Structure formats: structure tokens, C-alpha cells
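With one protein chain withheld, the remaining protein chains of the complex are depicted in position.
Each chain carries a letter (A and B) given by its place in the written order, and its residues are counted from 1.
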Amino acid sequence: MDLLLLFAILTSAYVAMAALGLSMDKHFEQVFGTEPKAFYQRLLQSAGWLYLLLTLWFCIQGWQLAIGFVVWFGTLTLMQGSFALLLTYQQRLTSVLLWAAVPLATLSAVLLWTSGFKSD
Amino acid sequence: MKASFRQSMTWLHTWTGLVVGWVLFFVFVTGTASYATQEITRWMQPERPMQSLLVPDAATQFDMAYQQLRSLPQSQQAQSWTVNLASDARNSSALSASWTAAPEPGERRGPTETLYMDTSSGQPIELAEPVRETAGGRALLRMHYALHYIPADTAILIVGLCTMLMLVAIVTGVVAHKKIIKDFFTYRQQKGLRSWLDAHNLISVSALPFYLMITYSGLLFFLYSYMPLAVPLTYGFEPENRDAYYSELMTQTGSGRVLGLGGGGGGPRQAQTEQGGRSGREGRSVRPLPLGQQAEQFTDLSALVAQTEELWGKGQIRSVTITPAARGQAAQLQITPAYADTIRRSRGAGTLSFNAQTAQAIAASPADVAAAEVFGSSMLGLHEGLFADSWLRWLYLVSGLLGCAMIATGLVLWTVKRRPKLAKTGEYEAGHQLVEKLNVATIAGLSFGLAAYFWANRLIPADLAGRQQWEIHSLFLAWGALALYSFSRPVFIAWRDSLSLAAAAFLLLPLLNALTTERHLGQTLWQQDWALASVDLVFILLGLMLGWAAVKVQRKLGQTKHNTATRNRTATVASAEVL
Partner (left out) sequence: MSKLLQLVAATELARYRWTVGWRALLASVGGFLIANLSVPMLVLFADEQRALTTYSATLFSFVVWLLVIMTVFSMSKTLHATLLVLGALLLMSAVVLLEQGGLLL
């Protein structure tokens, strides 16, 4: 198992779920205490979808098309649950982790891309 | 039925879910455990060696085992030799050489003997004790579709009917849920009914694709038993009509097998036994040379293994199987990869075959398969997840556990929703009571039973004859005992006690393991045998989760007591004032 690949799908799946979740009025207010501006909402939404696709791309590169989709669904399940739990019990942490995960996911994407997805 | 479509669907969701919930909880719990069938069996056979720390390349390992197979007197007459290489692949912790004898008349397979080997010295490992017989993970796997103590044919129909209703419950649940997107991440804690609803919605939505897949594909394993009139209505009701359909189907799908008859997807059962009988007779008339003798003419097999490892990458070979020349077929060397690269349920996917004498590659049959067959076998493959590597296997386990939680929260939700109304009118119906008690007995009871299954494995003497059956009996005895207890106590106290007991049973399992075997966490973590260690760790995790639930119930109990106490006090004050 390639640890970098695993790290990449975990971080990018978290970014996807957290960004999509925080783009909702209800949850944005829960975390930041104010209504989101339209611009932020749009930004979070597009980031969410972008990283959703990025996760899928990681999965397909690492596991081939069919199994890749299965891994994608499973990882999203895990991250959706984790984000929902954080949102209930550790609201601040959701955004902190989001800021941390964006560069990490992006960096691992670049690393994986330049190495051509070869493990070892 | 009801005023609106959505209300009707909610009603249908509620009642189908309730009716089949308990059976399905059992199916989901044992089914989820089945994603770790091999790991559980390994845990239940602590005599087997641990992960080899030093793993030489495939050809070296193969050579070590092959030497043994060629020299041991008891393996010479075998029908096949298999070398399982030590690698990162699933259930491949140790190098082993095994040989399978010819089947007894009437049996499908002959007995297999296994020799574990030390990867550094190439010498057989002397096991301190013989490996114990165990019902293992396979018993749980079988229970999840064939239950236990009732005839398998009946059980399969019961499970099938419940599965169909589960499909109804899932689809109606999605239809009935108004704000599925809006509530995608929503959980509002400590809000009573609201929290239960949120939890049930959240868990149900989170792995929805998995639930749909697992439920629908569950129906396809026994396709023709569940839609028994489909083929007869099309082809006719005679057995030969059915056989005509099977043979037509096999040519049209291009796969040479029929899926949906249960089992491994071979030819139809009738045809299989006939074939078995025929080959048996043939085998007696023209007896092929024993494998040991044939091996003298084999080419350099380890070169083929080395070549394949070069092609696939280090540690990517799971096993190597050698079968003798028989019935006009050449002796074969089959190399199986660590992980299948397809989601389809196909035996021997990705396996490379060579002629053992000439080293020539034997081309696999063309994989030109009809779309319907691809769909069907993919569904079955997705259900079993045999292609899953360790990460995906964890994801399967999580999804399965979420499925158990979905059913459990749904069952509890039914009672929570009706409690206030019943409390107000004062009529605490017998039906409601029954549901409450069945919930405790099933959810907490089965958890305890499962823990008892593993306790039994460690406590029943390793050499007791028929101990496998006693392991299974222990599961149901413990479950039954706790169920009886829960029926005799008030609901909340029953919840607290059974959950605590189940939690304790799971939390103490690693300790019991340490007291009774050499394969405890101290050893397994030290040796980096992650697969074996993870079983103990999952026990602890399950114990913590059950314990957390018990604490929650205890708090609730404290609250209610407090509330009643205050209410009583105000009542006394009020009556005092009146006086």
C-alpha cells in the first residue's frame, strides 16, 4: 500500500466533504457564527466539487477504474462521517483541518503526478 | 394509503424496517464480520505462525517449499500442491506448503495438509501444538445467509424475503427523506427524538450506495430461488427445460458458468455432480502418475515464479499451485496474484498458467463476456469484496458497521418516537413493549453472543472433538441467556446491563487472549503482524463503542430517576398544600 496515495485520498476527500459542508448556510454559521458571503459560498462549493473529482482521480490512478470507484465511495463515506462528527463535537476544528488539508492534498497531488503514481 | 405520497412512503419505510429489522441486524453483523473471514479464522487458530519478518523474493520462497513437497513422502500422491508465499497480501503472513489428497467418493474435495516454513532457514516450523479446529470466520459467513439451526433452504428464503423488504425500506427511506442534501452532515445532539432521527439519517445517507449495492446484490446470489417462476414461465416447468436454459445461458454469456445458484458460480448443481461422478470413474480406469513422480520431468519452475514476480512487482504473488497431468491435460503451474484487479466475481482472475513440463504459457480463455453477465458478476463481486486490498477492506468493514448502526438506530427510533404518546395516554401497549425488549435482546444480545463466540474459542479445550459446533452453540447460548435477562427487566435497565456486559466481554477479549495464547497484542504488535493485531484492536474498539452506549443509557436512567423524584416531590408539596 502506497502511504502517499492513502494520505492523498484522505486529505482530498476531507477537503471535499468539509468544503461542501461549510458551503451550506447552516453549517457555515455553526462554525463561523455569521452567514456566509455569496462569494465564499461559491468558493467553498467549487473547491468541494474540485476536490471530490481530485479524490476520484487519485482512486482511479491507484486502483483502476472499477475498484477506484469503490474506494472513492468508501473513502467519502468515512470522511462524510468524520466531518459530521467534528461538526457536532469540535466545530472549530473543521475549518482548521480544512485549511491544513487543502495544501497537503494539493501537495500530494503534485507529488503523485510527478512520480507517475509509481509506488516505492 | 396516507394523504400524500411521501407520507405513504414514510409509513412503508417504518413498517418494513421494523418487521425485518431484527433478522437483518443479525445478517448485517455476521455479514460485516465476514469481510474479515480469513483474519478471524487466523485469530481463532493461535497455533499458526506469526508474520514472517524476513521475506525473501518469491523464487527463493517457492524453492524452499517446493523442495519439501518433492521430498516429503506424504505429499507424493497428492492431487495438487500449493505454495502460499509470505507477502503483504491478505492472509499471507507465513510461507507454507500444502498438499491436497484425492477426494473420497462422494466428497467434493480431499483433505489438505499444511506445513508452515521458516522463510530464513527454509526449514519446516515445528508447531508447539497442532492447529485447533475452529468454526472460524467461515461459520459467521455462512450464518449471514443461511442462519443456523434451521434447514439452509428455508433459511435462505427467510433471509431473501427480509432482503427484499430491506430494499423496500432503503428506497422508501430515500424517497421519504425530505432534506436529504440539506441534512447531509447534520447531527443535533441531546435533542431526544431529533437526535435519533439525525443519527439514523446521517448513518443511512453516508453509505447509501453501499447499502443499495449490498441489498440488491444479496438477492442475486440465490436469484433463481427468489424468483422461482421466472425461468419455468419462460422455458417450461420440466427439469430438462431448466437445464436447457442453463446450457443456453452459459453459451450466450460466454462465461461457461451460471451465476445466482448460490455457491461459487459453477455449472448448475445437477451438471456438477454428474461431472464429478464421471471424472471419478475415469480417474479409476486411467490412473495418472502421482504428482511426485511427474515432478521429475518438470521444468525449472522457480524461474517461472521469478519471471512472474518481475512482471507483477515484489510481493505481488499470493500463491503457486501445481496440478498433475490428468485426463489429457498437461501438468500445470498456476500463479495467483495478491489482489484481483477486477470487481467481478470470477474465480482465478488474473491467474497465470504455465505448462509445468514445457514452461509454455497457457492462454486464459477469452474474456469476451456478455454485458448482463458482467453486471451480474460485478454485483456479486462487489458484495463479497474479495478484490479489496487492506485499505478497501477497512472501508468495507466501516460501511458494514454503519449498516448495523443504521438498522439499530432505526429500530430504536421506532420506540423513541412512540414513547411520549404512549406515556401521555398511559397505555403502554404490549406490542410496543415487545419491540423495546426485542431491540435490547437483538442489538445488545447479539453483540454479547459474538463476543462469547470468541471467548469459547479460547476456553474450549483445543483438542476437544467437535469443538467447532460448541463455539457456535456458545454464541447462541450467550445470546439466548442475555435475551432472557433483557425480557425480565425494565427496558432501560436491560439496555444498560446488556450493553455493559457486551462491552466488558469485548474489552476483556485481548486480555483473555494474552492469558491463553502467545498471540496477544504484546507479541503481534512487536512482530508487526498487523492483520492479527487488528483483530484484537477491533475487539477493543467494539468494546469501547458498546461501553459508550451503556454510559449514555446510564445517564438517561439517572435523569429519569431525577425527574421522577422531582415530580414526586412537587406532587407531595401540592398535596400537602391541598391538605
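As a working rule, a residue touches a chain if its C-beta (ideal position, glycine included) is under 8 Å from a C-beta of that chain, and two chains touch if they have at least 3 such contacts.
Computed from a prediction, not measured in an experiment: that's the story for all the values here.
**Student:** Checking the contacts here: which visible chains does the omitted one touch?
**Tutor:** Hidden chain, whole complex, touched shown chains: B.
**Student:** Touch as defined at the start, partner being the missing chain; which of B:Leu12, B:Ala135, B:Val305 or B:Val435 qualifies?
**Tutor:** B:Leu12
**Student:** Considering the complete complex, identify which of B:Tyr245, B:Phe354, B:Phe454 or B:Trp495 is in touch with the unshown chain.
**Tutor:** Only one listed residue reaches the unshown chain, and that is B:Tyr245.
**Student:** Which candidate, B:Leu223, B:Ala349, B:Leu392 or B:Leu438, sits in contact with the chain we can't see?
**Tutor:** Counting the whole complex, the residue in contact with the absent chain is B:Leu223.
**Student:** Just name the one of B:Ala101, B:Leu167 or B:Ala359 that touches the chain not displayed here.
**Tutor:** B:Leu167
**Student:** If the hidden chain were put back, which of B:Leu53, B:Ala152, B:Leu193 or B:Ala372 would touch it?
**Tutor:** Per the contact definition at the top, the residue touching the missing chain is B:Ala372.
**Student:** Just the residue numbers, please: which parts of chain B touch the chain that's not shown?
**Tutor:** Residues touching the hidden chain, for chain B, are 1, 5, 8-9, 11-12, 164, 167-168, 171-172, 175, 216, 219-220, 223-224, 226-231, 233-235, 245, 248-249, 252-253, 260, 370, 372-373, 375-376.
What we mean here is this: only the chains that are shown with their structure count from here on.
**Student:** If we count contacts the way the header does, which residues on chain A are in touch with chain B in the complex?
**Tutor:** Going through chain A, the ones touching chain B are 1, 6, 17, 20-21, 24, 26-27, 63-64, 66-67, 70-71, 73-75, 77-78, 80-81, 83-85, 87-89.
**Student:** For the complex, give me every residue of chain B touching chain A.
**Tutor:** The touching residues are 88, 182, 184-189, 202-203, 205-207, 209-210, 341-343, 378, 382, 385, 387-392, 395-396, 398-399, 402.
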